[in-house]
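For this depiction, one protein chain was excluded, whereas all remaining protein chains were kept in their positions.
Coming up: chain A.
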């Protein structure tokens, strides 16, 4: 613990320097500086590469090299695996959870609501905790621990047949879950900013989706194996299966530890700061948020509440409406995630190259609406609708989130993103509960119509956003080329101004 604090103090005491954007990727030509820094930081582990900084390190262990970054990326990706795997455990075992714990759908959806509640607040606090209290490395490890402990409590609740304990488990799990992804993003920015950042975000999303997919397709099997071993189905079967699932969380914890080590090592070698979320949350900023940002919030909430709660309830929907077997239902329920895994980086690349984010968001929302309407009003093969949902879901994620950066200044970005996630979680918590109650009382058609209505609200917001952006001549909907031109122009303009100012300053 003290180790971290010393390190952090050192880091903060260093003069502020930009990590990668301003420092070109050069080898350290100043050996003395490096040695100095090494002595400053204390050569804790005494790795060989630190001992011979002047020498060419092998690509895999050189933090400036791509190969090393790929290694880091792998750990970074698996960091979120456990939490994503376990987040959708209830969805994967919907029928079993409901039967073993003797629940109705509203109670079942509470499991999702309880995950979201802590995050309504933690979205603001997560960045602060990471930057100011724990530091990214320790913070990541702590949040991973929360995820592990939460999942274990969740499983214990099932083992002991105490539903309230399961809810407590989900709450604890939620405390860790979202903040962990903030940490994951911070690591990504810290390591890949100005390089392959979009791709990395895409890959991380892919890995998260992979976690969900594997969960959806494997948990049913795990459950039935456990049921075979125990000899009967019941809370203890469920609890055991969930305990087994918690292994993934421990795996992610290991990743957090390794990542912490690698990051500290890179810090020592590259003289870079410990990664920061850079989030400065100032709730007073909220009053300055432009209309466009509020519209983005509405899109975000309206959209995601029609995706995650739907997937949470999807299994029984496919069984009841389309006569799928439970295994088939799990498979199709996971198809959104399966598609999202490869589609996210590809679509991310596409959006990067073309710009015009608002149009992309509109496409995504319309496609999702179409998919939901197909599920609601037809008996068409649901694979079509779910595939559409998968593509549009990935597209939205790629196009929507970066738009925030176009409408608020940098120093408000943290608040804006925090607020966005907070509202999203509030929406998810409320809509999860509402969705359960609607299903209990009004059935699936009405639930689907309800989801369609949410998407429609989202769609209205996109249309208004398009108009607002058009009127204000904002840059959200510029093509990538126009955007690049804009930045180039601004840059030249800036230079011209500086040149003009320079003589007057000297006067």
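Everything that follows uses one rule, which is that contacts are C-beta pairs under 8 Å (C-beta built on N, C-alpha and C of every residue); 3 or more make two chains touch, one makes a residue touch a chain; residues count from 1.
One rule holds in what follows: contacts and distances are computed from a predicted model.
Undergrad: Name the omitted chain as UniProt records it, choosing among "Glycosylated lysosomal membrane protein", "Sugar phosphate exchanger 3", "Growth hormone-regulated TBC protein 1" or "Calcium and integrin-binding protein 1".
TA: Listed in its UniProt record, the absent chain's protein name reads "Glycosylated lysosomal membrane protein".
Undergrad: Considering the complete complex, identify which of A:221, A:383 or A:446 is in touch with the unshown chain.
TA: Of all options in A:221, A:383 or A:446, contact with the hidden chain holds for A:446.
Undergrad: Need a quick check: the contact residues on chain A for the chain that isn't drawn.
TA: On the side of chain A, residues 18, 21-22, 98-99, 102-105, 194, 288, 316, 320-321, 376-379, 405-406, 409-411, 439-446, 449-450, 452-453, 455-457, 459-460, 462-464, 466-467, 470, 473, 475, 485-490, 492-494, 496-498 touch the unshown chain.
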